[in-house]
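Working notes, structure below.
Of the protein chains in this complex, all but one are displayed in their positions.
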Amino acid sequence: MSHILEVKDLTLHYLTRFGQKIHAVTDVSFTMKQGEILGIAGESGCGKSTLVNGLMGLFIPPLYPTSGDVLVSGESLMNRTTKDIRTNILSQKVSMIPQGAFNALNPTRKIKDIAADVMAAHSENKSGNKREIYERLRERFDLFGMETDRILNSYPIQLTAGERQRSVIGISTLLNPKVVIADEPTSALDVTTQKVVIKMIFDLLEKNIFSTMIFITHELPLLRHVAHNIAIMYAGEFVECGTAVQVVHDPRHPYTKALMGAMLSADANQKNKKPTTIEGAPPSLAKKIEGCRFAERCPSARPECRNKNQNLRMVGERLVRCDYAE
Amino acid sequence: MRNNIVFSAKNISKFFGHGKKLVCAVDDISFDIADGEIVSIVGGSGCGKSVLAKIMLGLYAPDRGTFLYKGKPIVDTRDHWNEVQSVFQDPFGCFNQFFSIRTQLKDAFGILKNKPSKQEIEQRVDEALLAVNVKPSDIEGKYPFELSGGQMQRMLLARIFALKPKVLIADEPTSMVDACVRANILDYLMKLKESLGMTIVFVTHDIGLAYYVSDRIFIMHESKIVETGKPEEVTQHPKSAHTIRLLEDIPDINREWIKK
Amino acid sequence: MFKLLKNLIKEPMFVIGSVLFLTTILAGLFGPFLYVSMPEGATYEAPSATYLLGTDNLGQDYVALLLKGLQNSLYVGFMAGIIATTVGTLIGLFGGFKGGIVDDILNMFTNLFIVIPSFVVLVLVSASWPEGRSLTLIAVLIGLTTWPWTARSVRAQAASLRGRDHISLARINGATNLEIIFKHILPYLASYVFMVFIMQVASGILSESAISMIGLGPIGEGSTSLGVILNTAKNNSAITDGYWWGIFPAAIVITMIVFALYLLNNSMEGVFNPRLRK
Partner (left out) sequence: MFKKYPTVRYVLQRAIWYFLTFLVALSLNFFLPRLGSDPVDIMMAQSSFSSPEIRKQTEENLRKEFGLLVLDKQDSIVRDTVRSIVIDTVVNVVADTVIDEQGNVTLDSLGNVVVSERNETVINKHEKIEINAVKASKFSQLINYIGQVFQGDLGTSFKNQKKVSEIIAQALPWTIALQLPAILFGWIFGNGLGALAAYRRGVFDKVIFPLALLMSSIPFFVFGMVLVYFFGVVWDIFPAVGAYSLELTPGFSLDFILSIGYHYILPFFSIFLILAGGQAIGMRSMGIYELGTDYIKYAKWLGLKESRVLVYLFRNAMLPQLTGLALSIGQMVGGALITEMIFSYPGLGMAMLTAIQTNDYPVIQGVTLLITTSVLLANFTVDILIALLDPRVKQSLSMDAK
């Protein structure tokens, strides 16, 4: 069993209070080996965060799995009670670094207490005495290049945004999870702090605190440097999956091309490059959409695009969900 | 290029709070902005760039130093707003949810001293909507919560096309908008400059956008302007340590960022 | 905004609340005129065919008494609610919007009066008016002692709106301060102020019944209220003598009104406060 994470045609939907069914994620499939980093990019409302809940087995109403399977080192997360997921999977097998770290930490508890709670939840503190637990935490937090004692003994409000983000990463990876899912961990930070946090993540990978990661963000240039492979998500579907270099430097799906075309960076040979733009906004996922979901906004759309379902196929050694991409 | 000075600031500072909680948002800043120029102010969150923008707009008055618009300090804000207008960051927060978009676009004319006639206002609003590629029928009777972020940002720009002010302060108009629509906003800014000779101050945290759209760039850090210059100068051979670090830290697809 | 109202109508709590409340208002408004009171009978006659709800210590027909009492209680509740909400909203709005020193002073003033129990003020003032304590006087007293609750919440809301972009946009559209307050702040607060108003009406009715229970309620011809009815029943030891019809009808009516108002408030809070919508 070489794959640490296998996702087979995962389809998720929300059931709103008034019985409306929203197909947030449709037919997502990918596999990850030990030590691999997968980047998932997409704009707001494309279903990234919904996918995260699916990958952690957290199907809490109003989110329901329609079909498909998620296997973490061979163990399926489907139709299991939340209690079972909570005690056996979360923080141990699959762990998550949340988006806004700013208020992800309980404001009325010290960092060391939150960390101790995590250990207690997964019966990692058999010894139970505070001294030993504190030593274990100090040893782990020393890796993060911050004044460990100050951080561990302060409340979240007493820390800077960067320190809070690193503490969250420390807590999420405390029990050496097999797969770590980072949901836009640095989007709220300024560029310099972002670099410090990413460096810390690479440090942890080197010291193999954890080895396999899914990094979710809408900043493609960042993914170029962080991820081995990148999957572009649009309206609940993967539209292009390939290596970081392929997707960023040689995009094939019209949506990826548009994303890369809209990038503006501050270097000379880009001065007169006209940024490409696309009108409109992603379709609402309330109704089942026939054909390609990007059709109305696609610059090279054809009449058939609107009614023929597109499936992922190999184009230029990567998967593209468009019959006319070359 | 007519180089009469539009904005000139001499050692202006702005503080908030009092006593021990005193915070310096703008610290001893001086600059000049010429007519018809697009100047970008680039800096991270909390560096004071928005406060500076609000000073130029006349919403805040500097606590120290002098700030002149066309050689005169801002005394009557209503006069000032006849010529200096603004676009804000949050497209959804900019419009009042209880009035239709068209009514709010027409309200904009309330600031003009010599208020045009009813027909002329209607006509100028229609012209402005076409200038931002929106058919008037698209927004007929629509309310702000019925449109997307990108469309709402366009409405803010349409307001500027309609009012035709001399100066536009664009306070982070792109940061709450998706990437593909972001470039449109920049094109409209340039269109305002070419077609109406408008002076534009573009405030952003993304130096890439500033590089693309502006004639000059001010880099701001901790309430001070640490570097000014043409886009090529500032990005190819930056002088201040902060700018160098800033350019290094931006993940660029064509250059090494972190040793993996 | 209209979408929210559509959701509100679907809320079961809102429906039950509004139905309950409307029935009490209709009974309160038209009851006393429509209902022909039975002639006086013996004291504390048990409910019978003639006296549907029995008679009180003076032999009066309880149904007529209750309807009149309901009308007066609602009158005091609404009057107190209106006074408290207007005074509170003005102070809160003005303080929250103006900010700076004005806000601090008004805030200090509000915090001063929110701590001093309104019950104490009511007792002291009513005690100093042994005669001539009319319904309106009591309503005004309740209104003037419960406004800090409105001021406190409206101020917080107004202060949070002050920094919004749509206020800056209104400013550079040349809107005057008044225009900004009434066109750009008040609409955003409308649903909130209405919810606070509902709570003030409920507390007005409760305060009136509390005051009447200790004998400081309204006096004078026709100024009976639900609290007065309960008080007379207590003073004539109706409970211990087992005359349940002296207590239960009035008790049920008060509880029904307040329960209906709380239902309305909770259902609106669920709809208008997104965080609670789950």
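Every chain is named by a letter (A, B and C) in the order it is written, and numbering of its residues begins at 1.
To be clear about the criterion, a contact is a pair of C-beta atoms (placed from the backbone, for glycine too) under 8 Å apart; a residue touches a chain by one contact, two chains touch by 3 or more.
Just so you know, these numbers come straight off a predicted model, no measurement behind them.
Set against the missing chain, the residues A:11, A:92 or A:243 yield one that touches it, A:92.
Annotation: of C:99, C:117, C:163 or C:220, C:117 touches the absent chain (contact as defined above).
Contact residues of chain A toward the unshown chain are 56, 58, 83, 85-87, 89-92, 95-96, 98, 100, 102-109, 117-118, 120-122, 155, 157-158, 168, 171-172.
Hidden from this view is one chain, which touches chain C at 112, 114-121, 123-125, 127-130, 202-203, 206-207, 209-210, 213-216, 230, 233-234, 239-240, 242, 244, 247-248, 251, 254-255, 258-259, 261-263, 266, 269, 273, 275-276, 278.
We adopt the following convention: only the chains that are shown with their structure count from here on.
More C-beta pairs in contact connect the chains of A-B than those of the other pair, out of B-C and A-B. Centre to centre, using the average C-alpha position, chain A and chain C are separated by 51 Å. Touching chain B in their complex are the following residues of chain A: 43-44, 190-192, 194-195, 198-199, 202, 218-222, 224-225, 248-249, 258-259, 262-268, 270-271, 275-279, 281.
On chain B, the positions that touch chain A within their shared complex are 44-45, 133, 148-150, 178-184, 186-187, 205-212, 231-232, 235-236, 245-247, 249-255, 257-258, 260.
The touching residues of chain C, counted against chain B in their complex, run 1, 164-166, 168-175, 183-184, 187-188.
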